[in-house]
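Quick notes on the structure that follows.
Every protein chain except one is present and positioned as in the full complex.
Labels A, B and C are assigned to the chains in the order they are written; within every chain, residues are numbered from 1.
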């Protein structure tokens, strides 16, 4: 039985508590939140569950094996570090840390202590992303051309981070998971309109072999859009996460050139065939993710969404932040 | 009666001929296309209309008042220049020219000759764009935050220009028309996958007062999208040009900050009200545009989509091209 | 404090328990389900709440004021009757009863006992239906022409009732609520394909003054549709309950005849104006409904969705059943 302490019981914390508490091999033994009124909310769902406002009761507990850090990003590093120092595995919300340096330090510390870090890139456990990764791994799309994601809606404004750190980690972690290549450089643009942090941003990530990714994040859109286009040589894919069914559509469409490079004589031919919407597994992603972490701890395996995966995302976020401040300056990774 | 010569009878030429030929105050007296087989196609729609493969018959004609240049962009400058030198008004396809220098020279020449140039930014004459401009001029959206356009589909690949020069002139001319402010700088990213020219590109245009525009153009998308989001302080707008009805939706939505700038204590409040889809005039935009040019010539008025408007678009295209080649280098306008 | 016993803890029961238990002026003191395993499920959400498999513990309890009957329709009459006989108010799932006779008897009994019946026509408490009723009461649509509803999806098959008794009560109760007129006759058609009860059915309800309603219910549709068209003389309305936002769209569209009746000379004119999607209240309908029943009991007021409203729906269901069995025979109400 893995005993878990959860720090942070705001918007997402209840989901973490519910999942870790209902797996057979784990239980949540203590929940911490700075706000003492939170206890009442916790007890509505989990009567009698132990609660504290002092995170050290979790971090220094002699009976807790795993600490889930479900707090604002600027606190991740300190909390995760203390947890690791006290010999606890760590489950951290995304984005992993505020900086590459912090992430590297936590990874090194966990390594030294033989402890595991999982960064909560929940989307990687959805049926849709699993299907996309499977299709790309099988080569169904052929050589990849581009990855283009649109994630916009009205709010929720974050006070401490900009829209890049708030929304882009989803797309960056998915991109990292399905492209599986090391990006070269980042160019980002954006603007602040309301509270001094960017609320609209456009991020381009350059990969080797002409693969290009683009992420459009916006807190000021009147409509909610969650759509990703992925274009390949053989097939093209549209993932609309707001569709109840048929989230993924694969188009048997393509373009080919008879003499690539020969500008004036080349013939373009278009191929357009059927569209296919594979059934996508209907699961609670967070349930699968938390079960997977428990299994990784039990079997002493490294999760694919470990600190290093979290670091890869933070590295792009950091670069995007620098680029956006310098009006699209290319930041080499 | 204004007598018109049309050079180029490919994809768009027939629409130009049909419109200029059916206005009461104009007639097309000669059509030119390099390809002699074109004559047959012309005569199916316009039996007996004069045809030539030699553009000089139009450019040097003593009876033609106006030359419509409906040819690839790299020929615009030469053809328009000769037409102006021969005392003819010029109607040129978008984009106006291949470079700022060419555009400036044509503007200067027309000015000297007291001749008129119209650049065929057809979209400015659609009911949708007219309605958006009217709403923005009335201040319906409040202070503008961003303009974000997505224009993607499969093909048609152009051999001589990249996707920026092919698709972005639509968005840039509309953006220029409705924002009515001078942009500061451009950042563009993109990639070439098939024939050595960019087929995917993302353009950011910076305006004063934190207004930011973004244009996503792509020849390799499995689905066709023509959507523009415009966010303002008071209202937000979505224009979906592929909707048969309700092309424009205006959302009474917004965000406000109680203490802008005070990061830690500020309160965000969201406003969400009705959505409204104003009826949009159903007209053939090109018909309205050609009629307007005839009227401008008749009344000796300067069209709003004149050479200078064309130049403003070319200036951004040129900057975007330079930026995309330097991986997002900001190019000041 | 109104003490409530809930009979039936299947699909919908948990929502009834949760709502009645969390209002300030009521508490659920006993839950009954035939299946003893249900207790475990109940206790996950409501640890310690009293449970029984014997409905008489609720029906004959001396401390329970209100019985919620959340069981299959063929049990409603017996349970509601006993509850009323034992002096308890009754909240009954839709459809109210299996027959007009049963409904009339319960209404009479409640009346005699000075007890209240509410039939759970939950949809009447949604923001969308409240808005439609308000618009129609204000005369926004002008004279009503038709009401046309499509409610189709795959399953859930009911074993004991056909698709008419399963799905149509939603539409019939909404229709009754917004049209507010007494229907004249019913014509229904349908077919059985799998388990001997109709799984596809089409119901026409005739009202005075040429108003016609039509309800299409289907358990065998590959896609889920929940759309209602309402056409009036002045405006027309589309309600799409599956839209997250903009559930209701009002079209300023219409047709008028210059000389109605004069077949050969009449001129038809179409009017087409703006579309408008009013913001619709976002509430949990069942929460509002249960609160309203508690208020009605407290203030001794008659709820609008009382037994008589339930009877009006049952009367049409009974007629539709008879009509469907006689291949569309018109059944006068």
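What we mean here is this: a residue touches a chain if its C-beta (ideal position, glycine included) is under 8 Å from a C-beta of that chain, and two chains touch if they have at least 3 such contacts.
No experiment lies behind these values; they were computed from the predicted model shown.
Visitor: Hey, which of C:37, C:114 or C:159 is the one touching the hidden chain?
Guide: With C:37, C:114 or C:159 as choices, the missing chain is touched by C:159.
Visitor: From the listed residues C:192, C:291 or C:333, report the one that touches the chain absent from this view.
Guide: In the complete complex, the chain left out is touched by residue C:192.
Visitor: Given that one chain is not shown, which residue among A:25, A:272, A:302 or A:332 touches it?
Guide: Of all options in A:25, A:272, A:302 or A:332, contact with the hidden chain holds for A:272.
Visitor: Identify the residues of subunit A touching the omitted chain, counting contacts across the whole complex.
Guide: 245-246, 252, 272-279
Visitor: List the residues of subunit C that touch the chain left out of this view.
Guide: 145-146, 148, 150, 152, 154-157, 159-160, 185, 187, 189-196, 199-200, 202, 204, 206, 210-212, 214, 216, 218-223, 229, 231, 236-238, 249, 251, 253, 255-257, 260-261, 263-264, 266, 268, 270, 272, 323, 326-330
Criterion: only the chains that are shown with their structure count from here on.
Visitor: Would you kindly say which chain has the C-alpha centre located farthest from the C-alpha centre of subunit C?
Guide: B
Visitor: Just the number, please: Cα centre separation of subunit A and subunit B in whole Å.
Guide: Computed value for the inter-centroid distance: 39 Å.
Visitor: Which integer distance in Å separates the CA centroid of subunit A from that of subunit C?
Guide: 42
Visitor: Using the average of all C-alpha atoms in each chain as its centre, how far is it in Å between subunit B and subunit C?
Guide: Once rounded, the distance between the two centres reads 53 Å.
Visitor: Listing for subunit B: what residues touch at least two other chains?
Guide: Each of 272 in subunit B touches at least two other chains.
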